[in-house]
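A single protein chain has been omitted from the complex, and every remaining protein chain is retained in its original position.
Chain lettering (A, B and C) follows the sequence in which the chains are written, and residue indices restart at 1 in each chain.
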Amino acid sequence: MHHQDIAVDVVLDIYQRILRIRRFEEAVGLLFRQGQLPGFVHLYIGEEAVAAGVCAALTDEDTIISTHRGHGHVIAKGGDIKRMMAELFGKATGYCKGKGGSMHIADFDIGMLGAIGIVGGGLPIAVGAGLSAWYSNSNRVSVCFFGDGAANEGSFHESLNLASTLALPVIFVCENNQYGEFTPAQNAMNITDIADRAAGYGIPGLVADGADAFEIYRVTAAAVERARAGAGPTLIEAKTHRRGGHAEGEEAFLAGQTYRDEAETAEAQAKDPLLLLHNYVSENKILPANQLETLDSNITQAVAEAVEAARNSPDPALESLFEDLWL
Amino acid sequence: MHHQDIAVDVVLDIYQRILRIRRFEEAVGLLFRQGQLPGFVHLYIGEEAVAAGVCAALTDEDTIISTHRGHGHVIAKGGDIKRMMAELFGKATGYCKGKGGSMHIADFDIGMLGAIGIVGGGLPIAVGAGLSAWYSNSNRVSVCFFGDGAANEGSFHESLNLASTLALPVIFVCENNQYGEFTPAQNAMNITDIADRAAGYGIPGLVADGADAFEIYRVTAAAVERARAGAGPTLIEAKTHRRGGHAEGEEAFLAGQTYRDEAETAEAQAKDPLLLLHNYVSENKILPANQLETLDSNITQAVAEAVEAARNSPDPALESLFEDLWL
Amino acid sequence: MARKTYVAAIQEALAEEMRRDPRVFLMGEDVRIGVFPSTRGLHAEFGGKRVIDTPISELAVAGAGIGAAVNGLRPIVDLMFGTFLYLAFDQIANQAGAMRFMYGGQTNVPLVLMAQNGAGSSAGHHHSQAVHQFFMNMPQIKVIMPSTPTDGKGLLKSAIRDDNPVLFLHSLSLGGKRSDVPENEYLIPIGEADIKRAGSDVTICTVGPTVYTALGAAKTLSREGIEAEVIDLRSLSPWDKGAVLDSVAKTGRFVAVDESFPSCSAASEWAATVAEAVFSQLKAPVQRVTNKDVPMPFSPALEKAVLPGEADVIAAVHKTMAYS
Partner (left out) sequence: MARKTYVAAIQEALAEEMRRDPRVFLMGEDVRIGVFPSTRGLHAEFGGKRVIDTPISELAVAGAGIGAAVNGLRPIVDLMFGTFLYLAFDQIANQAGAMRFMYGGQTNVPLVLMAQNGAGSSAGHHHSQAVHQFFMNMPQIKVIMPSTPTDGKGLLKSAIRDDNPVLFLHSLSLGGKRSDVPENEYLIPIGEADIKRAGSDVTICTVGPTVYTALGAAKTLSREGIEAEVIDLRSLSPWDKGAVLDSVAKTGRFVAVDESFPSCSAASEWAATVAEAVFSQLKAPVQRVTNKDVPMPFSPALEKAVLPGEADVIAAVHKTMAYS
């Protein structure tokens, strides 16, 4: 891990994105365990360096599409944690007025084109976002986040091939956290690196360390450059770990069954992206310890305020059911 | 082209399969132009060596699945041209009692599990056939024919991955005839060899000359051996040419537009698999000329009889609509 | 006014809208050459960026249309046969129809999907099913199925200008049909029925190719002294309940004719709506005339027997007239 080619303000920017995601997700996990959140919740803890590294390499005009595990992507793209938290509570003040929920947060104003609960469902839409940039001769790049499990959906294949055929400015970011629900990736495919599939579409496929935000930033920046130059899509596979379960409360599903061993959990812990970056920033004296603490407490404070605001927000009015329909 | 490692009776067997397909398809083309056949008709002329070479390497227990361009596969697997022709006429004596038609011929007794009109629709079913062999510890191998166009469907991806993950005895035979309808394969994918996609599933991918029935036979036999040994699926890409249009009567769609150049047509002509094999068999004196002629006239005669029989067969009774429903 | 074929009218609608609005573009398998001739010639005028041949990848192509639509374009995605929409079903049901609502009104999806619907060319089950009923069930997907060149042009133009996802269904069997198409620009609003034939004795409600079946039946019935009112819905979602209910209020008898498998069909929807809304005016039970409830056969004789025919419509009308 090194940041020789990366400006310090970018380093700090990435650090803050990661920290903001972490504190948000920790709060969400707690709220869920307390029974305060409806629906399903899939946390991004352990994978933050991917969203942060990718989004730091994008402009506000570039767009992203996300998954059921989407909170981290929204925050990394600059989403408002107040409106996110309110959405998780299903409140009128949420990003989608309570109509979307955890798996369907969007912020079109910042190029966050929506989280999608259907595994693999976002890839074709991201291709369309890239197509619109290509069509309009804009400089925009479209990024799609998806998991190792999604890489086995037909939509993955069709989307990469379509984007490649039309040389669209799309970056496919596969977050290989080694599992689709409880199924190890290696039980669902007969290859080690999903990046190897890129060759089947005639596009570059790269493996990157998902715990190293700098590496993610670098490969994304290169892919962005390629995309803006009209050279077409790139597949980036970020090897990462989810620290928690597939969904919060999965213990109930598991009912005592296990699907991960301790060595793996230890590895995930050692490769925690926040820990690594925190150590890096401290050791390299990029920010003094007290400023790091202030940053953290500010973010923690903001999250707490978001929770408080969400809790105190009204439920959506029933009439809102008949709004946001046909124009 | 050589047959040093292939027994003479296999050579002759392949030759007859090819010839039977050719004469059948020529008759079908004529009938269609004469307006005698309902529906759509997609001819296999020019691609015969693929079906013949593949099926010659299979036993009667092995199964195949076919496409909209399926007549050649049925004949190569040993189908009855009388019942095929009757089906094309939509008659009660057809393979499917007139309910299937050109795009849906099946003969379960000879392991021909059906032609499928949905591009890519056969691949998952072929995986299921392979799964049943694996499940039952049988020696059976499942073969799926499909086109270059189908290789861009999500079903291709999911099927190859699923078969590979479970190490099923499935052979995926991609007949790359360079076109999906009027779209050149190279406009629909950014790679030259579809076989390269096999690496994305951790299985072997081979390119073979679809005009050389011996080569097709050889690569299939090797894939069959691999499959029977429990080593899993293989992707074979046969480079081939369709001599005619996508569908009979496509001139009407084209309305003067063209999508192929003369060089290509000339190449296809030079690589005509029947011509090549005929020359080979003659030059190598595998069968004397007069016996070759007898063979041909017998087949031509059989096809003519099939046409005659089909024409004279009754339409299906309307009550048959309410047969072949729930058991 | 010139008499034009359905195909020509659709071609005109596409070309006119592409000329009018540079955000409108067309993509699909072989739209350049035009497997269905309605897209033919557009490539010559608009070039490869606005008439895009795609790989055979229905799910991704439909989804790319959605992605382009939420990014300010107005894509027309041709998926060829209605049954191929099955491969894109997820994108349509889960995304296209829901996105605007699901994201709290942040976006909208001005997408047109095109496909041929139903049977008639003896192509077997995989190419001959009617699919409109599936999309009628999905909230926030508009569905149109015009039966004449004139309506086809006017409704397709409305669809392209519509800010919401619209499924435009046409029929191979109508491709050569002709009608008078105005020279001047015109639009036909989505959601308005057309009363094809006035009548006082029974209301026949239908859409698409069976409009002609119904009209044929009405002619025969008229010779017997039964005057059928034939309503061509033209739009299936939203549909013109007002026109239908007004007609039934007048005739007191209702026959729904729909090329579709019977259960949960459009005919069921219309019949249930009529039975619910104007029960007191009904002189006889509502009747449905649909496909037989079996897969689509290849044989022309069998195919014809599966589809709703004039005789079936006449029988249903006789049944409703005989009721007492």
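What to note about this one:
Following the convention adopted for this analysis, a contact is a pair of C-beta atoms (placed from the backbone, for glycine too) under 8 Å apart; a residue touches a chain by one contact, two chains touch by 3 or more.
These figures come from a predicted structure and were not determined experimentally.
Screening A:A106, A:V119 or A:A310 for touch with the missing chain picks out A:V119.
For the chain left out of this panel, the touching residue among A:G53, A:G98 or A:G111 is A:G98. If you put the hidden chain back, the residue from C:H126, C:K153, C:K177 or C:K196 that touches it is C:H126. The chain omitted from view is touched by exactly one of B:F24, B:Y95, B:F253 or B:Y280, namely B:Y95. Considering B:L162, B:A227 or B:A306, the position touching the chain not shown turns out to be B:L162 (whole complex). Considering C:G41, C:G216 or C:P295, the position touching the chain not shown turns out to be C:P295 (whole complex).
Listed for chain A, the residues touching the missing chain in the whole complex are 38-40, 87, 90-91, 96, 98-104, 116-121, 149-150, 152-154, 180-183, 187-189, 253-255, 257, 259, 315-316, 318, 320-322, 325.
With the whole complex as reference, residues 59, 83, 86-87, 89-90, 93-94, 97-98, 101-102, 124-126, 129, 133-134, 136-140, 237, 260-261, 263-269, 271-277, 279-280, 282, 284-288, 293-297, 323 of chain C touch the missing chain.
Along chain B, the points of touch with the absent chain fall at residues 63, 65, 94-100, 104, 106-108, 113-114, 116-118, 121, 123-133, 135-136, 142, 154-155, 157-159, 161-162, 165-166, 323-327.
Note that in this section only the chains that are shown with their structure count from here on.
Each chain gets a centre from the mean of its Cα atoms; the one farthest from the centre of chain C is A. Averaged Cα coordinates give chain B a centre that lies 36 Å from the centre of chain C. With centres taken as mean Cα positions, chain C sits 40 Å from chain A. The set of chain A residues touching two or more other chains comprises 154-155, 157-158, 161, 165. Taken residue by residue, chain C touches two or more other chains at 54-55, 57, 59-60, whereas all remaining positions touch fewer.
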